[in-house]
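Would you mind keeping the following structure in view while I ask a few things?
One protein chain is absent from this view; the other protein chains keep their places.
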Amino acid sequence: MSSGIHRQGLPRGLPGLAILLRLLPLLLFFLLTLGGGFLHALAASVVAGPQTWRLLLRSDLLSSILLTIRVGAVSALLAVAVGAVGAYLLWRAPRWVFVLGSMYRLPIVLPHIAVAYLVMLFWARTGLVSSLLFHLGVMAQPEQFPAVLFGSSGTGLILAYFYKGFPFVMLLCLGVLQRISPGEVTTAGMLGAGPVRTFLRVILPRLFPILGQTGIILFLFSLGGFDIPWLLGGSRPQMLPVTVYSLFFQGTRADQAVALTALVVLALFAVVFAVVAFSLLRVLTPWEERE
Amino acid sequence: MKLRWVALVALLLLIFFLPLLAVLLGAFSPRWVFPDLLPRELSFRGVLFLRSNSRAVIRALGSSLRYSLASVVTAFLLCLGPAEVLARYRFRGRLAVEALLLSPVLIPAITWALGLSVVLIRVGLADTFPGVVIVLTAASYPYMLRALIAGFQQLPRDYRACAVNLGASPLRQTLLVTIPMLMPAIVAGGTVVFLVAFSDYFLVFLVGGGAVQSFTGYLFPYLSAADYTIGSTLTLLFLLVPMTLFGLIELTVGRWHRRWGQTGG
Partner (left out) sequence: MNRMGGYTVVAAAVVLLVLLPQTHLAAAGRSDRRVPEIDVAELSFEQIVTVARGTTARIYMWGGSEAVNSWIDQYVIPEVGRRYGVTLERVPMDAAVFVNRLRAEKEAGRETGSMDLLWINGENFRNARQEELLWGPFASRLPNVSLVDPALAEMDSGFPVEGYSVPWGRAQFNFDIDTARIAAPPASFQELPEWVRRHPGRFTYPEPRDFTGSAFIRQAFIALSGGVAQFLPGYDQQLLDRNAPVLWEYLNEIAPYLWQQGESYPRDLAALDALFQRGEVDVTMSFTQTNAATRTAQGRYPPTVRSFVMQDGSISNTHALAIPWNGPNKAAALVVANFLISPEAQLSKNDPANWGDFTVLALSRLPEQIRQQFTALDMGAATVPLEELERHAVPEIPSEYWEELERRWEAEVRRR
């Protein structure tokens, strides 16, 4: 009798219908929101016809796409690299450093617009960094300071996305690190590995999957972010979301179709990139780290 | 040896504390011009602004808090069932379904949000509170789903057995057993969903159209015009809210954890 009840409670195979029923609300929500929004964009771009697709190859849109990808890639790579090292340092640090170090979470709480504001405060031509260089005698006039913000290089955007992103990487890495027994590091140390070697040989393989995943997420997020480019981006080339926004809200009907078509392309790119990147990540992940 | 850690702390202060200090200084200075490293004058315009605009500020903050929490609750309700199924049952297409449902994390929000905003106008949900909650939930629920899946995977296989033995109904099982045991996962997922919703500017503007107020929307013009005094004051205020909330969570959940003993996570 008791075993009968017990069996009843075990999550053995559930009938397909029951599974479907439980998944249904979220699936429907997904299809109605993301699906609906994407289909609307797709429909608009299909109706507008092939000449709209050709417009995407217009030089300014193309360079805007390239800039967006570069900003996303560089900031994500930087965030992953610095985040991993930062997490490792904090993890190895004595307790008082670790406790003080928890302030690294600040940018996670800051909204993107505030991060952009901080970057402006420090990195504008007349910002605090430039002022400091002036007092150090490195430069005499704000014009000598490089165009970190509003320039065609997108450096300010990279800084902002990096500042927002790497604490996130640290947070996730610390989660993984805290499951590693300190004994492993001690063993590596006894076998003669220095901190750098230990990091590369023992820690990095453990962090690899999470670093890959967050890197992909950060990269793809920054492709569609509007807040930071709106505040820090230049006008030539513009970041794609800003271009899309202007075309959509301030343009003609034809411009709107171009905007939505650009979004369709961006979404397809994201999907293809994610599939390829995650497959690669799986292949590259050391065997013993696979789930 | 010790010097190394002091250097690390100094670096951390430089990266994380200095900006905060700059914002604090900015909040109390009328202007900050090149090449001053410190503002030259003192101004209480920011504080006075807060006082004379307290109603508007509170309204904007309250609205942000409201739709963010509503998004957390909506995401939780939507994800609880699917997370259990995905974590604990094997069925054909499970991986595909999971990948599909988690995909909003990977697809830039603007790609579907612009189209969705038009759809929401058609169905009359643009400029409404539910509309904003829908778009924010759509952008952030995968964090909740992922956290819940992880939470379910860590539960003992027969975690429900006792409740079933005692003859509890499925609803009671969920309320009395599942949710308490999942609490760490719920808090983790809820925190991220809250942060995404609370700090978003664009999606709320797009779908709320300004009719649904938001603190980011209130703050944006001041940051955009680099009105250091007011922008800094409001940014500081902005930081207080999530920090207070997390403090509260830490307190309540922490205490509750100790009473329950460690479960799952």
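Quick notes on this one:
Note that the chains are named A and B in the order they appear, and that numbering of residues resets to 1 at the start of each chain.
Here, contacts are C-beta pairs under 8 Å (C-beta built on N, C-alpha and C of every residue); 3 or more make two chains touch, one makes a residue touch a chain.
Keep in mind that what you see is a predicted model, and the values were worked out from it rather than measured.
Note that the absent chain touches A, B when the full complex is taken as a whole.
When you scan B:27, B:70 or B:105 for touch with the missing chain, the hit is B:70. Touch with the chain that is not drawn comes from one residue among B:19, B:104, B:151 or B:217, which is B:217. Contact between chain B and the absent chain runs through residues 30-34, 41, 43, 45, 52-53, 55-56, 59, 62-63, 65-66, 69-70, 72-73, 118, 121-122, 124, 126-127, 176, 179-180, 183, 209-211, 213, 217, 221-222, 224-227, 229-230, 248, 252-253, 255-256, 259-260.
Although one chain is not shown, part of chain A still touches it, namely residues 59-60, 120, 124-127, 142-143, 147, 150-152, 230, 233-236, 246, 248-250.
The rule we apply is simple: only the chains that are shown with their structure count from here on.
Note: centroid distance chain A to chain B, computed from Cα atoms, is 16 Å. Those residues of chain B that touch chain A in the complex are listed here as 5, 8-9, 12, 15-17, 19-20, 22-23, 26, 33-37, 78-79, 81-82, 84-86, 88-91, 97, 100-101, 103-119, 134-135, 137-138, 141, 145, 157-158, 160-161, 163-165, 195, 198-202, 216, 219-220, 223-224, 226, 228, 231, 235, 238-239, 242-243.
Residues 2, 5-6, 8-11, 13-14, 16, 19, 22-23, 25-27, 29-30, 33-41, 44, 89-90, 93-94, 97, 100-101, 103-104, 106-114, 116-118, 120-122, 125-128, 130-132, 134-135, 142, 216-217, 220-221, 223-227, 230-231, 241, 244, 248, 259-260, 263-264, 266-267, 270-271, 274 of chain A are the ones touching chain B in the complex.
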